[in-house]
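All protein chains of the complex are present and in place, except for one that has been dropped.
Chain nomenclature is as follows: A and B, assigned in order of appearance, with residue numbering initiated at 1 for each chain independently.
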Amino acid sequence: MTEINGGPVLEAVGLRKEFGDLIAVDDVSLRVQPARSVAIVGESGSGKTTIARMIVGLERPTGGTISACGHDRSRPARSLRDRRRRGHEVQIVFQDPYTSLDPRQTGEAAIDEVLRLHHGWPDQRRRERTAELIDLVGLDERQSRSLPRMLSGGQRQRVAIARALAAEPRILILDESVAALDVSIQAQVLNLLADIRDETGVSYVLISHDLAVVRQLTDEVVVLHRGRVVERGPTSQVLDDPQDDYTRRLRASVPRPGWKPVHAVPARPQQEAGSQ
Amino acid sequence: MNEPAAVSATAAAAPAGVAAPLLEIDGLNVRLIVRGALRPVLREVSLTIRPGEALGLVGESGSGKSMTARAIDRLLPRGAEVEGSIRYDGHDVAALSGTGLRRYRNQVAMIFQDPRAHVNPVRRIGDFMTEALRTNLGVPAAEANRRALEMLGQVGIGGGARRLRQHPHELSGGMLQRVTIAAALLTEPRLLLADEPTTALDVTTQAEVMAILDDLRREFGLAMLFITHDLELAAAICDRTAVMYAGQIVEVRSSALLHDDPLHPYTAALAAARPDISRTTARLLAITGRPLSAFEAPSAECAFAPRCGHARDACRAALPELVELDGGLSRCVRVREIRGRLGTPDD
Partner (left out) sequence: MSTGVPVAVLETERPWMLTSVQSTGLAGIASAAVIAAAALVAVFGPLLAPYNPDLPNLSLAWIGPGGGHLLGFDVQGRDVLSRLLVGARTSMLGPFVVVIVSVVTGVGFAVVAAWRRGAVDAVISSGLDILFAFPGILLAVLATAIFGAGLPAAAIALSIAYMPYIARVLRGAALRERSQPYVAALEVQGASATSICLRHLVPNILPLIVAQATILFGYAMVDLAAISFLGLGVQPPKPDWGVMISENQTGIVQGYPLPALAAGLCIVAVVIAFNVLGERLFERAQAGRG
């Protein structure tokens, strides 16, 4: 694991992203302390996915700064070595298990490829580490040697998690990583993620629209609406006693035993195409 | 201990003295060609929906819930083998053709998960909404447009005639789904088949659309089959909820009682596996293994037994029948024994 000398493992200050006229992310700041997990909550158009992409370097911020493990990453990596070092700091698991793995590669091969990228280990050592990672995510050897199309959604996500962990990141971004899974599988994967965190000390940045999942896995939450932060704080506090109107509306919309849908506002005609 | 005799699901679900069922599915078995061989996807599915009643159908992947809706709407893929009967208003749906089939499709309206996949992107909203009225029911264009506008108002979409001239891509997902609901209601159906209509929507939009669906359904007195993977969502607007696993119905229960007094371990496990928004727990009660499809599940024992904390030898001896209990139905042979503690595993 990369050495940290106190201070947050991830810090973003004043993040901004514009796509032409559209301001997708407007002055968003967040901080993740070592071994803590933060959730970024919002619906479509909130900018949460854009923020995740900016943190891992798939999008370039229009303004603001991001640093991980003490190294600035506000600008794209200059060299391949730089990109690899960044991969060692922050990794990501995507939402769709059906497209986040190369369909022609077995789980074992995918993990091995990552190990090769980050370490100059001999074959034997790589094989051992691969087996460890496969075991860590609760898969067996046969599954790791299968092609993705032979695996279920939950199994594929486990492979994706193992592949991300192969880089030994300090921060793992979970971009709606359990949203596409069946309820019973989602529970298994959430438990798995909690186990992994206990064992490796990794910090999660959970991007999600699902408040119940957020409660289960994170310590702090940042609520986004149309690119801006509307509320932040300890997860249990924000969810039990939301201060902002939007957060309240979000919480009131989550189905739970005894829940009944009510019109948030009196049924009023929607005028603009952009809103829902 | 005497086991209650297996009762026909249809008789059990309809108390005496109530209106005849609008939709009656009896012993539906469907086989499809999967990977070169004919395999079961629905096994002995029996359901009843009375006029004006909303029934939720809940299940995970492979449970057969979508397939059931498709069977009702006669949208099964080619090569499907169907046994058992589906009766709408007393008529055998499989025997319908021509005008009879068109009338059936007017009376049974379907709403899909992804509206964009089921709406022609090059046609205008107005065209799409009024098509059934104009072609099947012979309503003149001006009148059809008027009704369409009125219905759009009912689902909370304003904008007048301009709205009718828009194309689907100009509307957000939530708005487009409201449009499809409005379009479905225009032909004055008596039964709505809603196949995961809110799964692809944001949670606040989902709440809005659910409220609209609930209000309008009651206002027009429609029956509804609401398909979802979310137990609480189904319970929110449906009078009764049916739970499916591996192509079979494993429980039917009044929604109010479903959460606190379920009649099948799978239902209890499903509810317990879901994280709670009001409490933080160290770990969730996850079910081991993964949900099976009908063609993967063993045919001569309880399909859920391998994952069930209450499984006993009796569960593996034979395929359990659907039995009546307290106004609900259960496919668990041990239900009477373990009632009240289905959520907690035995040992």
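We adopt the following convention: a contact is a pair of C-beta atoms (placed from the backbone, for glycine too) under 8 Å apart; a residue touches a chain by one contact, two chains touch by 3 or more.
As the structure is a computational prediction, the values presented were derived from the model and not from experiment.
Only one residue in the set A:L22, A:M150 or A:V262 touches the chain that does not appear here, and it is A:M150.
Residue A:A160 is the one among A:A160, A:L174 or A:L250 that touches the chain missing from this view. Among A:G6, A:P103 or A:G120, the one in contact with the hidden chain is A:P103.
Contact between chain A and the unshown chain involves residues 56-58, 80, 83-88, 90-92, 94-105, 113-114, 117-118, 146, 149-153, 160, 163-164, 167, 180-182.
Note that only the chains that are shown with their structure count from here on.
Chain centres here are Cα averages; for chain A and chain B they lie 32 Å apart. The residues of chain B lying in touch with chain A in their complex are 60-61, 153, 156-159, 166, 170-175, 201-208, 210-212, 214-215, 229-233, 235-237, 259-260, 269-271, 273-288, 290-291.
Contact residues on chain A toward chain B in their complex (touch as defined above): 43-44, 152-155, 182-188, 190-191, 194, 209-213, 215-216, 235-236, 239-240, 249-264, 267-271, 273-276.
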